[in-house]
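Take a look at this one; I'll ask things after.
For this view, one protein chain was removed and the others were kept in their places.
For reference, chains read A and B in written order, and residue numbers begin at 1 within each chain.
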Amino acid sequence: MTTLIARTVSKACLPIIILFSVSLLLAGHDNPGGGFIGGVMFATAVSLMYVVFGLNYIEALYNNNWDKWFGIGLLVASLTGIGAMLFGYNFLRSMSIYATLPLVGSTKIISTTFFDIGVYLVVIGGLLYIFKSMGEDK
Amino acid sequence: MNHMILAITIAMLFGIGTFMILRKDMIRVAIGITILSHATNLLIVSSGAFLGDKVPIITDQNAGSSSGFIFTDDLSQGILAPIVSNGAQAIYVDPLVQALTLTAIVISLATTAFLLILCYRVYQEHGTTDLSEIRRLKG
Partner (left out) sequence: MDPFTAITLAVFLPFILAAILPAVEKVLKGNIGWYASAVSFLSLLLIALAAPEIIHGGTIQKSVEWLPSMGIDFSFYMDGLSIMFGFIVSGIAVIIMSYSNGYMSKKEDLARYYQQLLFFMGSMLGMVFSANLLQLFIFWELTSITSFMLIGYWRNRPMSVYGATKSLLVTAGGGVFMLAGFLVLNIITGTFDLVTIMNDPSIIANIKAHDLFLPALVLILIGAASKSAQGPFYIWLPNAMEAPTPVSAFLHSATMVKAGIYLIARIHPIFSGTEAWFILVSGLGIITMLAAGFLAFRQTDIKGLLAYSTISQLAYMVAMYGYTTYQYPGIGVASATFHLLNHATFKACLFLVAGIVAHETATRDISKMGGLRKEMPITFVIGTIAALSMAGVPPLNGFLSKEMFYESSLEMGHLLGGPFEILIPLFAVLGGVFTFAYSIKFIDGIFLGKRRSRVLPKHIHEPSLVMLVPPALLSAIVILIGLFPSVAVQYIIEPASSAILLEDVHLHVSLWHGFTTALLMTVITFIAGIALYKRYDAIAAWQNRFNEIHPRFSVNYVYDSIVDGAKGKSKSFAAFMQPGPLKPYLVSMLLLFLFLGAVPAILVASVIIPANMEFGISFYEGLLLAIMVVSALGAAILKKYLHAIIAVSALGYIISLVFIYMRAPDLAMTQILVETLLTIIFLLVIVKVPQTFTEKIGRSVLVRDLLISSAVFATILVLLMNAFQGIASPFESISYYFIENSLPLAQGRNMVNVILVDFRGFDTLGEIVVISLAGLGVYNLIKSRSDDT
């Protein structure tokens, strides 16, 4: 499968797909998207690289422990829930504020975005962990 | 999309999936389970798809307005389902079934992957993908 075209195109596409997945993640609350979709998108992009270049090439470039990703994701998602408890609300209760950020302007910041980031990390980590364990097995 | 033809299609997917999980070959069983989960997802989503006709995303022009449902549940008058008041209509398709299915799709990917790798490991340990064969080996 490693034709020149495939290599070139996938190299060019990888950053774009990853950027797109992040945009899906952040836009999820108001538009189609969200942690699940963004995560699967990211996982697809990386698995494309695995398929085109082979495991060893990718590992040489960027050796990652995907298990850490889903560990951190679970932590982030749970902490979002516990965060609400610190303010005396129920577990996972959401809240939102409007803030003015530099460059972006007036922005809505919602606590569930952090939960979604947790979901995103878990989906990426979980799927790619499966993928890598399977690919590594000789 | 038409109702009856869709119903027949989903039911056929169920039938084919059922036939496949009754086979002896592990990989075929895995494929059968994939087909069954596709069919289930379709069934759940289609059950909510004919409620309204809009994508369940609030766009700007009707951001403020509600969907127009009045929440009454007057059992004494024999009314069980929510009442749609005059002029209002169900404008969105059911978002709940979509949310359920969204997680179901991702989870079924993870569990199918697990199942496939289980098949692969069983093959490695026992040298066969025949389920009846494995039963005999276990003793």
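For this structure, a couple of remarks:
Everything that follows uses one rule, which is that a contact is a pair of C-beta atoms (placed from the backbone, for glycine too) under 8 Å apart; a residue touches a chain by one contact, two chains touch by 3 or more.
Treat the numbers as computed from the prediction; the structure is a model and nothing was measured.
Within subunit A, the residues in touch with the undisplayed chain are 24, 28-37, 40-41, 43-44, 47, 51, 66-67, 70-71, 73-74, 77-78, 81, 91-92, 94, 96, 108, 110, 112, 115-116, 118-119, 122-123, 125-127, 129-131, 133-137.
One chain of the complex is left out; on subunit B, the residues touching it are 1-25, 27-29, 31-32, 34-35, 38, 41-43, 45-51, 53-59, 63, 66-67, 69, 71, 73, 80-82, 92-99, 101-103, 105-107, 109-114, 116-121, 123-125, 129-132, 135.
We adopt the following convention: only the chains that are shown with their structure count from here on.
Distance between chain centres (mean CA atoms), subunit A to subunit B: 25 Å.
The residues of subunit B lying in touch with subunit A in their complex are 57, 102-103, 106, 109-110, 113-114, 117. Interface residues of subunit A, counted against subunit B in their complex, comprise 30-32, 34, 36-37, 39-40, 123, 126-127, 130, 133-134.
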